[in-house]
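All protein chains of the complex are present and in place, except for one that has been dropped.
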Amino acid sequence: MSASAPTSSSDPGLTGRPMPALRRPLPDPPEARVGIALVGLGAYALNQIAPNLANTQHARLAAVVSGNAEKAQAVARAYGLEDSHVYSYDDFDRIAEDETVDAVYVILPNAFHRAWTERAFAAGKHVLCEKPMAGTVEDCRAMIAAGEAAGKKLMIAYRAQFDPYNRRAIDLVQGGEIGEPRLIMADHHRLLKLDELRDQWRAQKDLASGGSLYDIGIYSVNGARYLLGEEPTEVTATYLERSDREEVSVEEGVEWQMTFPSGARALCSSGYRADQAKRIHVQGASGELTLDPATDYYERNLTVKTEEGTREITIPDSNQFAAMLDEMALAVKEDREPATPGAEGLRDVEIMQAIYRAAETGDAVAV
Amino acid sequence: MSASAPTSSSDPGLTGRPMPALRRPLPDPPEARVGIALVGLGAYALNQIAPNLANTQHARLAAVVSGNAEKAQAVARAYGLEDSHVYSYDDFDRIAEDETVDAVYVILPNAFHRAWTERAFAAGKHVLCEKPMAGTVEDCRAMIAAGEAAGKKLMIAYRAQFDPYNRRAIDLVQGGEIGEPRLIMADHHRLLKLDELRDQWRAQKDLASGGSLYDIGIYSVNGARYLLGEEPTEVTATYLERSDREEVSVEEGVEWQMTFPSGARALCSSGYRADQAKRIHVQGASGELTLDPATDYYERNLTVKTEEGTREITIPDSNQFAAMLDEMALAVKEDREPATPGAEGLRDVEIMQAIYRAAETGDAVAV
Amino acid sequence: MSASAPTSSSDPGLTGRPMPALRRPLPDPPEARVGIALVGLGAYALNQIAPNLANTQHARLAAVVSGNAEKAQAVARAYGLEDSHVYSYDDFDRIAEDETVDAVYVILPNAFHRAWTERAFAAGKHVLCEKPMAGTVEDCRAMIAAGEAAGKKLMIAYRAQFDPYNRRAIDLVQGGEIGEPRLIMADHHRLLKLDELRDQWRAQKDLASGGSLYDIGIYSVNGARYLLGEEPTEVTATYLERSDREEVSVEEGVEWQMTFPSGARALCSSGYRADQAKRIHVQGASGELTLDPATDYYERNLTVKTEEGTREITIPDSNQFAAMLDEMALAVKEDREPATPGAEGLRDVEIMQAIYRAAETGDAVAV
Partner (left out) sequence: MSASAPTSSSDPGLTGRPMPALRRPLPDPPEARVGIALVGLGAYALNQIAPNLANTQHARLAAVVSGNAEKAQAVARAYGLEDSHVYSYDDFDRIAEDETVDAVYVILPNAFHRAWTERAFAAGKHVLCEKPMAGTVEDCRAMIAAGEAAGKKLMIAYRAQFDPYNRRAIDLVQGGEIGEPRLIMADHHRLLKLDELRDQWRAQKDLASGGSLYDIGIYSVNGARYLLGEEPTEVTATYLERSDREEVSVEEGVEWQMTFPSGARALCSSGYRADQAKRIHVQGASGELTLDPATDYYERNLTVKTEEGTREITIPDSNQFAAMLDEMALAVKEDREPATPGAEGLRDVEIMQAIYRAAETGDAVAV
């Protein structure tokens, strides 16, 4: 019966066919993957990071750390972790002896980034830390120093830098597709919703360290830098109008401008009072590139206009979370600096501090 | 030091925060998931299915079956399977004793679907079988009968029926958004590339059972049926011009029309000689809905035109593979018929056979 | 006072500047333009043609012919025509002596095209006739013969052939941009509204000669021909379901297929029961071109997909009406055959008659 041919190992048509062309190489075996402990089990950790660890080539979920024991156990169970890999904030330090954990991913309110990064280094782990790196330049420097002292990697979780759409945009801009870049317009906005868990701490200065700028404006700062491939030298800024919500102790909006050595300027805004914008335009001497949205978790649109017309670029199956997590894992495995190290995080905090100073004084501030 | 607050379990701001809103519920623990054995380790199995099992809520990779032992072992290692869960086509039958395997997913050339489905049922496993279900109506009926005899589930892997974009399209069309649907235009084309492994068996009638219609035209047949929610009663068809490639023994293209009881008609085509099309339009009495591409693995665009204007609908993070695999797993767990059972696969084979008959005779053929 | 410089003819900056780059050459002076008489003052004549004569380079409105004297006078007054250039259907023949009229544009129900074309030729005028040219092949041949006998030009008003978007599409397809064209999908639909003046005669077989095919399906027939640059050899067809409106004595929908010598096929439909579609896709061996809408009066979208991505092409200020009218005027001025002569109109009528025959018999019909 010919239909049963594959039952026979002598069938020439099916048996022994070679490995097909793979979109990605086969992942590392579980035991060869870099084990990552998630510190903080909020919306981002549980919706974007924990599920996407399974989509990496080189990383795996190794432990969870939370102040809510019940939640932590539920998560651990769902992802097949044994109880011994569930930590509370109090007993975290015993993670030093957990050999399944190579690195700690700090996904806590900004004000805790420094302390937990230091604590993780003290436990002998590498650190991947959410952006913004910390509230102050001083904190950032301390974190870098702690990593160096521990001889461990420190990476800041700039997912957009690992997103294939943003990477393609960098290649196009820096490859001259639209001529010399003259202007970047980068706007990030969303409504801060105080009735949502994930926004409550963001409204509080002592937890968030900064407002819309630290939260989402950082994408405009970072995006302008990586698209242009140079560092701003001066900023001007103005705060946007606040709401009358007393619970909000951070800035609710700011617009700012950055001058770059090439003469390019970036015109940016961020805010908590307008509906969602996640948009970056680059206006070049001979064309225009638009990412809109530029920094969404799942949807990105990349358009290039030149004299040849308007071209939409589609990149299938682009998982920026997995790409970012793999970079951390590879930096550990290959014992090299990650692509977005502490110095990258520090640079944005320096710039954002300058933006706040400019908004407060009304003066241009050198970076 | 305030930054260390989460170290203290008495901190009210961070400790004990409840489970955040989740995009999807936490997945089942590994041990509660339905174990799936992949039979056939070609491009689709390794690029789309194996990686996406990790994105399901209810399924997991439990075993691999291949005629290439080296490839099978590499895949098993990458996905953390022990050697005992690696099967050759020859020793497959011992899978009956493998308690980690609940179901078998047959991803082999069409001509082997029946035999391997029967063999899996004989081993006491549930079956998920790639589409087209089989080459002939007789084979389909035998597969259904085998499942019934074994008391096991049989599901046909119609991924598009689990795709959120197609599901939304169904809701819109059947919810009256564009008025009574009058016409469906559904076209699926791609170039058959004989120098690519994945296309070689598709060129051979004895392995593929049919040509472009069986391979991709089936999306037009199935799509018209699920969008209209009714069954065609008659088809007309014409073959498209062939290439002069001698290696190709299947039809290389066909266009056909289907009449539905409501009076709606579907105008369809499939082929191996035009560049990629994966497009479905629904022309309704008061508007139009377009899926273009409709059935791509990763990219779908859904547009609705009515007198209120043109609306683009975006559904973030839409994983049709995980959704399909979860349906299989839930059907097993809940002991119920899957949403796309053998009868669904049989129906398309009946229609496609009628299309071939119509193309050969030049006559309208009742279904 | 420097601001008054242009008052002085000696100003070097402003005075005597040369003719700027013009989008179009200056139009012919009114007296050098070809005078056109509009026969029939319905919606199309008054909304699209009369206003756009002013946008031509070579034509002008010279007379109006209508059965409604009051309407004709109002139109004449608005466009600056003296009463002597207003004609009724009864006194039309005296137009022979109207030297301001060079050509007659017949915009009447299809059933009158032949008689009015013959009458215009008899009056010594050139003729531009709306499409479809006539109800029957015999009528078309008689019209051509009448023009030849009179030594006057006969042009059929295929506006889409003068539309810059369709012309660009022709260039792209025939220039190989998408590889060998394999399939054309061309669909034209709209709702026939019996409560609207412009649709009432279209519902009546004795006035319209044909139904949706003659009215709008002709764009699919003609479009497939000009995009491929070849003539169909065979058609198959099926009527779409009718409504139960007794007033409608024409076909309300038909789908048909056309085979071309190159092996390309066109899959087409037209109908009066689905919401507006005016869409043409060309599926080529290495890409796809889409016009959607293809044949709207004012809006056209042209998209080309190749392996280099998706490109939207925009052509500013594209006035197909003026371009068509200018072709008629130039054919007269240059004493040459117009680009879309009677033979072009005859060809479509032959094909459409074959489509009707195929739909009635269920057989393939040679053209």
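Points to keep in mind about this one:
Labels A, B and C are assigned to the chains in the order they are written; within every chain, residues are numbered from 1.
Just so we're on the same page, a contact is a pair of C-beta atoms (placed from the backbone, for glycine too) under 8 Å apart; a residue touches a chain by one contact, two chains touch by 3 or more.
Fair warning: this is a prediction, and the values are worked out from it, not measured in the lab.
Contacts of the undisplayed chain with visible chains (whole complex): A, B, C.
The residue from A:L183, A:I315 or A:A343 that touches the chain not shown here is A:L183. Mapped onto chain C, the interface with the missing chain covers residues 1-9, 11, 13-24, 26-31, 41-43, 46-47, 51, 54-55, 67-68, 71, 74-75, 77-80, 88-90, 92, 108-109, 111-116, 119, 139, 196-198, 201, 204, 206-207, 296-299, 314, 316-317. Chain B residues in contact with the hidden partner, per the touch definition given at the top, are 308-314.
Along chain A, the points of touch with the absent chain fall at residues 178-179, 182-183, 185, 187, 189, 191, 236, 238, 240-241, 253, 255, 257, 263-265, 267, 269, 271, 273-277, 279, 281, 283-288, 305-306, 362-364.
One rule holds in what follows: only the chains that are shown with their structure count from here on.
The chains touching chain B as well as chain C are A. When you average the Cα atoms of each chain and compare centres, the chain farthest from chain C turns out to be A. Here the CA centre of chain B is 45 Å from the CA centre of chain C.
The mean-CA centres of chain A and chain C are about 56 angstrom from one another, to the nearest whole unit. Spacing of chain A relative to chain B, judged by their CA centroids, is 33 angstrom.
The set of chain A residues that touch two or more partner chains comprises 314.
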